[in-house]
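Omission of a single protein chain aside, the complex is shown with its protein chains in their original locations.
Naming follows writing order (A, B, C, D and E), and every chain is counted from residue 1.
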Amino acid sequence: MYDLIAEIKRDNIIQTLKAGKRVDNRGFDEYRPIAVEVGVGEKAEGSAIVQIGKTRVMAGVKLAIGEPFPDMPNSGVLTTNAELRPLASPTFEKGPPGEDTIELARVVDRGIRESECIDLEKLCRVEGEEVWIVFIDLHILDYDGNLFDACELGAISALVDTRLPKVEDGMIIYKEKTDERLPIKDLPVETTFAKIGDNIVVDPILDEEQVMDARLTVAYTKKGDICAMQKGGVGTFTEKEILEVIDRGLEKSKELRKHIPFKEV
Amino acid sequence: MYDLIAEIKRDNIIQTLKAGKRVDNRGFDEYRPIAVEVGVGEKAEGSAIVQIGKTRVMAGVKLAIGEPFPDMPNSGVLTTNAELRPLASPTFEKGPPGEDTIELARVVDRGIRESECIDLEKLCRVEGEEVWIVFIDLHILDYDGNLFDACELGAISALVDTRLPKVEDGMIIYKEKTDERLPIKDLPVETTFAKIGDNIVVDPILDEEQVMDARLTVAYTKKGDICAMQKGGVGTFTEKEILEVIDRGLEKSKELRKHIPFKEV
Amino acid sequence: MYDLIAEIKRDNIIQTLKAGKRVDNRGFDEYRPIAVEVGVGEKAEGSAIVQIGKTRVMAGVKLAIGEPFPDMPNSGVLTTNAELRPLASPTFEKGPPGEDTIELARVVDRGIRESECIDLEKLCRVEGEEVWIVFIDLHILDYDGNLFDACELGAISALVDTRLPKVEDGMIIYKEKTDERLPIKDLPVETTFAKIGDNIVVDPILDEEQVMDARLTVAYTKKGDICAMQKGGVGTFTEKEILEVIDRGLEKSKELRKHIPFKEV
Amino acid sequence: MKVGEPERLIIDGKRLDGRAFDELRPIKIEAGVLKRADGSAYLEWGGNKVMAACYGPREVHPRHLARPDSAILRCIYNMAAFSVSDRKRPGPDRRSVEISKVTREALEHVVFTHLFPRTAIDVFIEILQANAGTRCSGITAASVALADAGIPMADLVPACAAGKVGGEIVLDLNDVEDNYGEADLPVAITPKKGEVTLLQMDGNFTREEFEKAFKLAIKGCKKVHKIQKEALRKKYGGT
Amino acid sequence: MKVGEPERLIIDGKRLDGRAFDELRPIKIEAGVLKRADGSAYLEWGGNKVMAACYGPREVHPRHLARPDSAILRCIYNMAAFSVSDRKRPGPDRRSVEISKVTREALEHVVFTHLFPRTAIDVFIEILQANAGTRCSGITAASVALADAGIPMADLVPACAAGKVGGEIVLDLNDVEDNYGEADLPVAITPKKGEVTLLQMDGNFTREEFEKAFKLAIKGCKKVHKIQKEALRKKYGGT
Partner (left out) sequence: MKVGEPERLIIDGKRLDGRAFDELRPIKIEAGVLKRADGSAYLEWGGNKVMAACYGPREVHPRHLARPDSAILRCIYNMAAFSVSDRKRPGPDRRSVEISKVTREALEHVVFTHLFPRTAIDVFIEILQANAGTRCSGITAASVALADAGIPMADLVPACAAGKVGGEIVLDLNDVEDNYGEADLPVAITPKKGEVTLLQMDGNFTREEFEKAFKLAIKGCKKVHKIQKEALRKKYGGT
């Protein structure tokens, strides 16, 4: 069923791209409108709703106190989870996370982790015994393509929105948030390009994703370094295409980063 | 397949009810014969087999020592589980508990919990550290309708049958039961009515359950207060019907409670 | 599909057996060539690859430090797991272990446990608090029949190959192995016979297993005592056959034991 | 007494959040907020934030679940991990399985399932923020999402709870009242005929208290119904 | 030495529960005790309490499991949470999966599965109270339940264990003997032909001890067989 739709759409999308246009009239390097709203969840320590076009993701940060990993005794723990909820798409199913969900969560996680976005050592409370656990949960509400970028943006926005709760006798009083923020060191941003036929476009909508040959996601630090990459799809990229995508993505990452509601101290 | 049987039965059951009778010749407010036997399991701290007509349930209480919930540091823990074993019905399947099983266990649990049947604070051993955990397990052996009432009766009977095991150095010696009983404060009883067409009858047999529009279970305390309710089924009740069921159920609850083998101290 | 193949093979195998031969020209009491290689895994504390004919199993021993069971406070813990990996056979499927896998692991475990192969009390570090946990993992790589004998031989070989890792402050330094060995007290060996029609043969290949009526596995200690048995399959054995199998198996067990690379101290 | 329990829940005849006994928390419903879903609704109700979506009628997988004479209605109620103070582990738990079941039973009565044999109508409820009354919020929102999807229905289904708090019968319990109050009674109705499609209760009511609370809950449902209709009017016009 | 281990298991040539070496614990079997099942049996054997039920021949779900030339026999052995001292977590564990398998293999030989192609015969065994020997109890009860369901069989299948306790070969180990004894050997047979359909062993036997225990177990099976027949006679009459 899906394949049939895809065939017709594929023709249309490719023809349009050959003519130098996209089916929704955007430029090849143009993102859809982006909206980021933070502070949308009172039970979460930090939260954000991100919309890229019609794609909508809610990100929530919850904090807990727990034990560090044995090989990182003075480091807080970060864990990222995504839920492709069945309300977001007719193709998402209930049940345990599938490979797409797991890949999404892991790539978002790598962007955050490898950029050293959070200074995890500052989240140590008692070395080897007690550290902050940071849970980032990504709740996909409406799926119109490019979940990677929306989720990364949501995760970072929720992190910068986070305020630590009060702690008494080692127990968290969730109802009382302090003014203390997470120790944010960097603001990684991911940009995703889709290769469709011979063309490569940023921020694919769902229709484009359904016909794309391959996908390349690159995460950038504030400085412009590369901190994570993930190719997806059965198609291939040439060496040249990969280097091009990196350069085009860097420009777009600067645009995206402006949407993160972060004020330097 | 089931639906076909249901249609024929439905006609017969409804016609019989219109004539003011039930297919098994009971009155609308008449329970099937009830038998409660306690002390049937030597490995359980308390146990009971309850039969309501051909419906048969074995309830067992096991005790363990564990930690209290953080927000209830001086309170024992109660947990109720039901198993609709596949030997009890051709429609019960192996595998993890389904929604019917979960609803059953949770409604029985609410009857016990909300009536404050057990004085959980008396089950605290060391505040914040060590409390009694009370496991109630309901094992459905033969399913001929009205599991809610049979399970609640079984659970309460097993609870009043329970004797605490000996404890040495914080470890339970299960083989040696003491004379100490659970701190029983109330004896909640559930009564269930089925609405079939325009008639509402107590203690539905399986055939009646298969054709009923809706079900209403009400749990009563000894004093006659209401401590839990659960409507089931796709059909509806009117306001008036609900109030009627509550009054009819109260009378039946007194009958049922007599089957609990509990002697006031 | 399988049944069809089985029927043709069954005829051939039974006719051959009636003529006093086996389809691969072995004697009724003759094992296929056996090869045992130990020390094949640098990350495991002990390891072995066992081949019996084309059947190939890798066994690995991992050690951890954990708590003893409450009723055995001064005893180490042994746990045996088998994985029938889907690369080993077109009929093995991904997913949680099925009943064949579980039976295999449990029978191998019983051979080890009941022969008191390992002196578990010597694996106690702090009574009631800290003991060595011995994980034996059996990874089936190529399945051409008789997994029981191959796995038992692999498990024992990996156990005798095991060297304890260094421990500092209660934490294991896996990279540094000490010269200390597991306290090996016995070398149990399992021998498996298949009954096909009226004949009983040792070390069945897969083709024989597919047509066999029943299977009998016997585990022997060094002294020649019997420490575990398991009959499998829908067919039956007579009393006489069972006693015969035990005697024939004892002889074979002596052969198999020679493959265990163990030097008495 | 539980950790964090306030000393009194009713002070000078008023509730801690200042509401009168029969006063609802503020409710906001918006219909048609999601692109992919066939119908959707976003609801804020006091501190609850709920997204509901409807897909269908559509093919049933696996097929043996399909009914030859009607659509099957399926509901999944789910709480986001960050919707509660103690992070909820993703995936269904016993509570959400039960709520999914009673939600389906609360809604199915009004849906004309017989018009769509062999299909499924799926309702998904996501609790993005929880503050007592999530099942009533979910049913209320789901009902609007079903209407937004154009599913023929005999009526909307509004839901609302009443309860007992500090000895008083009050409408629409909030977080603190639910945790430390004496009883909670969620109800859903079909406003046209006044039939009850959801009824659960836990706590302690005398017979009289129950009747009072029950009638209060139904009154609450009727107020909620107006807000549902308003949301649909806002999107689709009409009276 | 394990926690709770008694000093001796045999005192003055007698077992701790006073039984002779070749003496069974008391056994009671009742056939046809459940309404819904096609066949059933309740068994008490020493401290074991077991309910067994049989359903079938009936349709197979999922269908690809069906065999074109015979019925499939399926067995599930399950322990109730309260059947043992340390509460057993509900659901199958590795032990119960293995016992389900050997139980099926112990029973299938006698069932005329070829009379019912494309169907399933399901056997369910519930251990309500456990006191050593539950698998033999289960097979014994299941065999009666199959007969009660009218499933054609070549024979009944009685089961019984023998073992080594305090150096002695004894019949039908109880809890304490099983925990602290030296060996356990459960056996099931088809009494008419004397074939062995179940054989498992763990512990330590010399060749001679094994033979002695094995023959004792078979003797036990034959005694159990009488009690099985008696139970069926009691329900169905005949000799």
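The rule is short, and it goes like this: a residue touches a chain if its C-beta (ideal position, glycine included) is under 8 Å from a C-beta of that chain, and two chains touch if they have at least 3 such contacts.
The structure presented is a predicted model; accordingly, all values stated were derived computationally and were not measured.
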Legend entry - Shown chains touched by the chain that is not drawn here: A, C
Inset, instruction - Among A:64, A:167, A:184 or A:229, choose the residue that contacts the chain missing from this document, as touch is defined above. - result: A:229
Inset, instruction - Touching the absent chain in the whole complex: find that residue among A:102, A:126 or A:171. - result: A:102
Inset, instruction - For chain A, enumerate the residues touching the unshown chain of the complex. - result: 70-73, 99-100, 102-103, 105-106, 110, 113-115, 216, 221, 224-239, 242-243, 246-247, 250
Legend entry - Footprint left on chain C by the chain that the document does not show: 40-44, 47, 54, 56, 58, 60-62, 64, 81, 83, 85-90, 94, 96-97, 135, 137, 139, 141-144, 174-175
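We adopt the following convention: only the chains that are shown with their structure count from here on.
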Legend entry - Most remote chain, CA-based centroid, reference being chain C: D
Legend entry - Closest chain to global C-alpha mean, per-chain Cα centroids: B
Inset, instruction - Please work out the Cα centroid separation of chain C and chain E, and write it as a whole number of Å. - result: 26
Inset, instruction - Find the geometric centre of each of chain A and chain B from their Cα atoms only, then give the gap between the two centres in Å, rounded to an integer. - result: 48
Legend entry - Multi-chain contact residues (two or more partners), chain B: 70
Inset, instruction - Mind pulling the residue numbers of chain D that touch at least two other chains? - result: 4
Legend entry - Category of the chain touch graph - line, ring, star, complete, other: line
Inset, instruction - Could you list each pair of chains that touch one another? - result: A-D, B-D, B-E, C-E
